[in-house]
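Only one protein chain is missing; all other protein chains are in place.
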Amino acid sequence: MDRRSPLVAWLGIAALTLMLIGSIVGLFIVQADAEMGDVQRLMYVHVPAAWTAFLAFFLVFIGSVLYLVQRDQRFDRFAAACAEVGIVFIALTLATGMIWGKPTWGVWWTWDARLTSTALLLAVFVGYLAIRGFTDDPDSRARWSAVVGILGFIQVPIVYLSVVWWRTLHQPPSSPRSVSSEILWTWMLNFVAFLLMFAYLVAQRSRLARVEAELEALEAYDV
Amino acid sequence: MSMTGRVAAIVWKDLLIEVRTKASFHSMLFFAALVLFVFSFAIGPDVPLLKRIAAGLLWIAIIFTGILSLSRTYQAEEAAGGLEGLRMAPGDPRAIYLGKLFGNIALLLAMEMILFPASAVLFQLEIARHALPLAGIAILGTVGFSVVGTFYAALTLNLRAREILLPLLLIPALIPPLLGAVNSTQLILDGNPLGEVVVWVRLMVAYDVTFFVVCTWIFPIAVEE
Partner (left out) sequence: MEYTVAGYGLIWLSLIVYAWRTRRRLAEAERQLASQETE
């Protein structure tokens, strides 16, 4: 079996390259924001990271559903890999959001709707990985985490909505700022870069899970 | 035995145990009151402040008490080795979920019937004239809590660290009904025009219906062998 797939390696190189370009564009090439200054450059990575994290969660959902329907461990490994990589991206979303907030609002945390729901999404991810961590039997682990993954995904929009209502019913919504095409392109660039990196990391993590599963199976016979 | 029959049987059996021992009801009630006390002590004797956050404190007490009592939902079956028997019995395992769900709702609502007036005394609230809307909110919130809680309690039943896993999974899921219940309660107590309450009520109803359907549907997978 070809364990060292060159495709994955190229994926990694492409991801790294595009991320580099995206960072250079975001940090140096794009004009600094007229009102907010250089700090706004963080949005060029914060927003794509958030999109990637949501996609990751969606893929966890898909993987969970596919596992429950087909009972194929590969779907479970895929879902778990997406969750683990997804948690990295959601944590980065939260961190960059807070780092943006400090010079902007003067504080690391406000109970702002988006920041709060990002934190809650992180909590749901953590719950998914926690239930996997505490279950030893592969079949039960796959089954239960699939259920948690599906329920968690359904919770996300409702949680987000309720937090937004919680905040907007108590304060007027901020005026929407128009997005120039330059900003949009930079978002897209970094989003694709993150997607490639996400795909690369999930590929590696899935392969790790498969090798670990094979090891587990061998040890079961080795007693 | 029909589905309704099985559900009713489970509810009846649990209710009988509860009525005979009265153990969990009394300790739940006392624990909830203790939570209210502890928070009040921690926050300080600033009565206007406590009145402003009373709705939040009340629902925190209900949720913490609920989470503790949830882990006991299947305890009676476990001790008698019964969960296996229930599972292997013919018919839909969903009957177990529904039976436990109604039992939990009933128990929590019974506790709230005392806890609400108790909070009114502690925080100098006037709940008498808002009794009906408050009861409605209590039902909506309790149903939302119990639907998801009973489900996760079954899911984490066989896990090593279930005492920490259950709250870990449950609390993020409970944010919508928590926000809905707390805000509705606060708005009703403030005598606000019912306009804003409707938003939260709609949220709670949507949540309750959605997760009642999803959890009931997916329950057999959670408990299958």
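Labels A and B are assigned to the chains in the order they are written; within every chain, residues are numbered from 1.
Just so we're on the same page, contacts are C-beta pairs under 8 Å (C-beta built on N, C-alpha and C of every residue); 3 or more make two chains touch, one makes a residue touch a chain.
Values in this document were obtained by computation on a predicted structure and should not be read as measured data.
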Chain not shown, its touching partners among those shown: A
Which positions on chain A touch the chain that was left off? 3, 12, 19, 23, 26-27, 38-39, 41-42, 45-46, 49, 85, 88, 91-92, 95-96, 99-100, 102-103, 197, 200-201, 204-205, 207-208, 211-212, 214-215, 218-219, 222
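By our rule, only the chains that are shown with their structure count from here on.
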I'd like to verify one number: the distance from the centre of chain A to the centre of chain B, where each centre is the average of its C-alpha atoms, in whole angstrom. 32
Note: in the complex, chain B contacts chain A through residues 148, 151, 155-156, 158-161, 165, 168-169, 171-173, 175-176, 179-180, 183, 196, 199-200, 203, 206-207, 210-211, 214-215, 218, 221-222, 224
Any idea which chain A residues touch chain B in the complex? 68, 120, 123-124, 126-127, 130-131, 134-135, 140, 143-144, 146-148, 150-152, 154-155, 158-159, 161-163, 165-166, 169
